[in-house]
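Inspection log for the structure reproduced underneath, given as structure tokens.
Note that one protein chain is taken out, while the other chains of the complex remain in position.
Up next, chain A:
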Amino acid sequence: MALKIVKGSIDRMFDKNLQDLVRGIRNHKEDEAKYISTCIDEIKQELKQDNIAVKANAVCKLTYLQMLGYDVSWAAFNIVEVMSSSKFTYKRIGYLAASQCFHEGTDVIMLTTNQIRKDLSSPNQYDTGVALTGLSCFVTPDLARDLANDIMTLMSHTKPYIRKKAVLIMYKVFLKYPESLRPAFPRLKEKLEDPDPGVQSAAVNVICELARRNPKNYLSLAPLFFKLMTSSTNNWVLIKIIKLFGALTPLEPRLGKKLIEPLTNLIHSTSAMSLLYECVNTVIAVLISLSSGMPNHSASIQLCVQKLRILIEDSDQNLKYLGLLAMSKILKTHPKSVQSHKDLILQCLDDKDESIRLRALDLLYGMVSKKNLMEIVKKLMLHVDKAEGTTYRDELLTKIIDICSQSNYQYITNFEWYISILVELTRLEGTRHGHLIASQMLDVAIRVKAIRGFAVAQMATLLDNAHLLTGNTQRNGICEVLYAAAWICGEFSEHLEDPMQTLEAMLRPKVATLPGHIQAVYVQNAAKLFATVLQKHEGETDSQAAQETSQLLIDRLPLFVQSANLEVQERASCILQLVKYIQKLQQKNVEVAEEVTALFAGELNPVAPKAQKKVPIPEGLDLDAWINEPPSESESEDEKPKVVFAKEEPKHYRSRHTEVDEKELARRREVRKQEQANNPFYIKASPSSQKVYDAPGVEHIPVVQIDLSVPLKVPGMPMSDQYLKLEEERRQKEKAERKKKEKKKKREKRGKGRKADSGPESEEDITPAHQVDIVTEEMPENALPSDDDDKDPNDPHKALDIDLDKPLADSEKLPVRTHRPEVLKSPAEDRDSKSVPQETKKKSSKEKKEKKKDKEKDRKRSKEEKKKKKKHKEVEEELLESQPEEAVQSEETKEAAAPPTSTSAEASDLDFWLSSAPVPPAAAQEVTAPSSAAAVDTSSAAAPESEPDEPKDTEPEDTKSSKHKKKKQKKEKEEKEKKKKKRHHHHHHHGDAGGEDSVQNGTVEEEEPLPPMSNYSLLAENSYIKMVYDIQGNHQDESKVVVSVIFENKSDSFLKSMEFNVLDSLNSKLQRPEGAGPHDGLTVPFQLPPGVSNEARFVFSVQSIVMPQKLKGTLTFIVKSDESSTHEKLDFKLHFTCTSYLITTPCYSDAYAKLLESGDLKGSSLRLEGINMPFHHLLARICFHHHFSVVERIDSCASMYSRSIQGHHVCLLVKTSDQTVSIDAKCDEPSLLGNVLDEIKQTFSKC
């Protein structure tokens, strides 16, 4: 040993350490890569040595090289070696390297499990700390599963240093292994009230992070957080909590009301800007969630806006930025309060900081009104001219368009102005957003009929001057507008003053240099223009001119026929042939104009972007089914689906309704208008398809140099600025006119087509210059109302959407001490895995007891703990040989079931906490009693065999606590503590009772030959009535199940007028008598004298049976005693398991074999560990609880069969050996099978 160390030190004298490496790299600046590669060779040599110090040094150097971008994953195994050194120095180096370069794909990670577990339980807190830190960076699902329990134990470590790290890492564990969330959550919650502020902050951190993704599951923690918020002084914690409340308020507006006051207090009192800012943010979130604009909240808004103004005016750019950011949130709901600060925001537009300018731009979006739109846009246009970077300029461009087009062009009063703004924007150099401008042009021209004449004139000029746009190859983005221009000129050619000139412009040879999809539009629209020209000439009986036009086309089109672009080619040759034919007719003096125009007749309506998706699939149409037999594999790859047609968007718009009669059309439009009144759609001409283009040989275009410092003045193009003046004048004039008319009568205000105009009052006075008819979009009839805001299915947080108030099921225990459970086969190992959770749980309950003791004993405790750990190990070893103890297990199930009772009770507390109105005591009792009873019921439903004194136990306690509650918030703290004590008491009680209980409840009975079994499980129970239920499939009807409910009167009073009601789901519905509404309850056809029970049956119809389902319901009844009668109600949850859809059906073995051979069934399997019951008991249980029948049994192997009410076959092959039961199953419906297997597993985990 000593020798090695000496050797090591000698070697090290010649090794480079990290410092030498860095120095070397710095000295070899010119050939760094070469130097590093020699260093890596050296490191490889060093790693081959046995000396751990040398290895650690090498790994340390690798960490540095990793930062420089070198892949060091080849050394992963050596890193593991260094990690497992007993010396802290080396261990730390190893863990650091691992945290930098290990990830889920690193295969050696699976070697580390035991090492990490050892480090986690190391007596040295820094070993543990380093392991936790490292693990937080490279935890994998496997590691998380295997170590979850160890980390959970660390959450109650004596040292706060370890506790806070353990708490924090739990978040990563949850992410990788979501099943651990529910078992670990109670302890995590406990840590919110840890005496150490660091641990507390860590717990807050984790819960905030969890709640941010799935806020609804954490609402019940609101009172606790509220308490923390009012008591904590740690700004960091406060910020987190306040942010969390911001996420919770949208779900519970009552919470918001409660928050406003303390938050405003904080805003007034705090000096920390970070806290102030977060408070303001959350107040805004609250106000948004309330959003009804209650009068007493306008003060809060004012306060926020005021504070934000201070932030924005601050010289600190950071505060300015954040102020603007928060302001934009207020803007969404309270635009008016922000609008008064327009000056400030416009000022920010001139800021030198681009981030701030961008934020200010965001704000402007919401600040425009009819009055100031032109002015603001003018200012922005100035900025566009000034802006240097293209990104910022592009941002400006999109913002201008956004601002103008928002809410269906609500703020535009003069569309001529808007068109000229768009035309001005086309002169931007090098913008990427040509398609955006183009789609706006198209949209406006299509939807605003009144503007078409003007738009067409503008577009014609654009086409005429196309060379200005396309001159420079760099500015190619902008030539997209030519697409729009050509299409508008063609489609609305009747508005053209000189169609002949435009036609000529569109057929210039230079057009051939444009991208293909634009050329295609040119060609197509040239044809439309041709039709118009023809008609015009024929109207004037100028056959000469008409023939010249035809000749022009015949001359020019061949250029396009040769185009490389298929679409252009096809269209051009089509039209060329057409024109040639027309020319022939013309020569015979036949009038053709009429027929040619008919080619392009038809009104065009915009289609909503989602319209296609919303078309319902007709019944009986299966889109996935093959129409013909699938083609053979040899199909060549190069025949990809052609995108050519997708490119030509506007063509597909053309929906011709000529075959639908006019009345029907009008009716549909009416319906549509009504439908859309609350739902303003934007048309999105999906420009994405226009982006794709190829420009063959653009380089050869003769470049026209333009001096761009001088704004272009294209003759005949009005400048947008002129409109500002014109508009001013017009408004003045209008005002004057109105003054005259004022006495006579109020005049009508707006254009008829406009809807939902919610601008400020004063704006109502401004009338648009045009009578504008904004055409709304088409939607298919009977469109599906579904709106798809699906979450990303890959989001890891989706898996954490777990109901935390549900009682813990037994199967949810954290796995302990198993490497990979599938490896577990030998019974000894199996016993090991079973026994340890019990052990740790036992320990934790002991710990809880210990907590009750005074803190003075802390020191003693740590010693004790050490001892206990030793003991723990011994016990563990013992257990390796011994059988699992039943008693411990039964204790544990109760342990698991107990905390949730309190949490669900807390859920009802939440309601109470939130409702600030005083409630008379009696009423309060009534309100809380049923809900707490229901809560208890769910827990006892999970463990139906547990003794019934538990619910009785909690109920009075709960009502008592609720009495305390309503007194005042002040008392809340005290009361919480009391409750906690009580809870502890609870545990205590169960811990003690556990030993005795095991004799009474089911566990012992199971030793008897065939245990009595009942399929009835508890539905709900309170002091008056108990309901148990069973669900059976119906042989006759494949969509019906029968629920039999036994009502038992537990009270001394007479129960009558019972009414049974269930909240239907889409899938399962209670069958009600004809004439009854879907929400009516069913009367139970009997009354119950004291102590009597009776059974009633209810029929449910179900559609899909592949998934289990829960239905909420209520039983209302009247309790009649001698003196009085009261109305009572009891909530329950009906659990339709998949098993309940199975019907015991006998099956002969040959039929069974045939079924298996058919190959239609899909397989799945299940393995149950630690089942020590006779095989026939096992089979009996499966048969009884899951409605199977045994087909054949040979020794410890049996085949079983069942059928679902919808005729799915379910086959099981059950084998047992040494307490391990393996079930191979086959079914034609895999998800049904999966659920049935889960339920079987659950049945056996209960016993």
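Keep this in mind: a residue touches a chain if its C-beta (ideal position, glycine included) is under 8 Å from a C-beta of that chain, and two chains touch if they have at least 3 such contacts; residues count from 1.
The rule is simple: contacts and distances are computed from a predicted model.
**Q** Any idea which of "Regulator of G protein signaling 6", "AP complex subunit sigma", "Adrenocorticotropic hormone receptor" or "TRASH domain-containing protein" UniProt assigns to the chain that's been left out?
**A** "AP complex subunit sigma"
**Q** I'm checking contacts with the chain that's been left out. Which of A:181, A:208, A:503 or A:546 qualifies?
**A** Here the residue in touch with the unshown chain is A:208.
**Q** Just to verify: which one of A:320, A:556, A:1072 or A:1226 makes contact with the chain not shown?
**A** The missing chain is touched by A:320.
**Q** Which of these, A:80, A:169, A:290 or A:1182, touches the one chain of the complex that we don't see?
**A** Only one listed residue reaches the unshown chain, and that is A:169.
**Q** Looking at A:49, A:66, A:306 or A:1189, which makes contact with the chain not pictured?
**A** A:66
**Q** Residue by residue, what part of chain A touches the chain that was omitted?
**A** Touch with the absent chain occurs at residues 2-3, 5-7, 9-10, 18-19, 22, 26, 53, 60, 63-64, 66-71, 87-89, 92-93, 96, 100, 103-104, 124, 126, 129, 132-133, 136-137, 139, 161, 164-165, 168-169, 171-172, 198, 201-202, 205-206, 208-209, 212, 235-236, 239, 243, 273-274, 277-278, 317-318, 320-322, 352-356.
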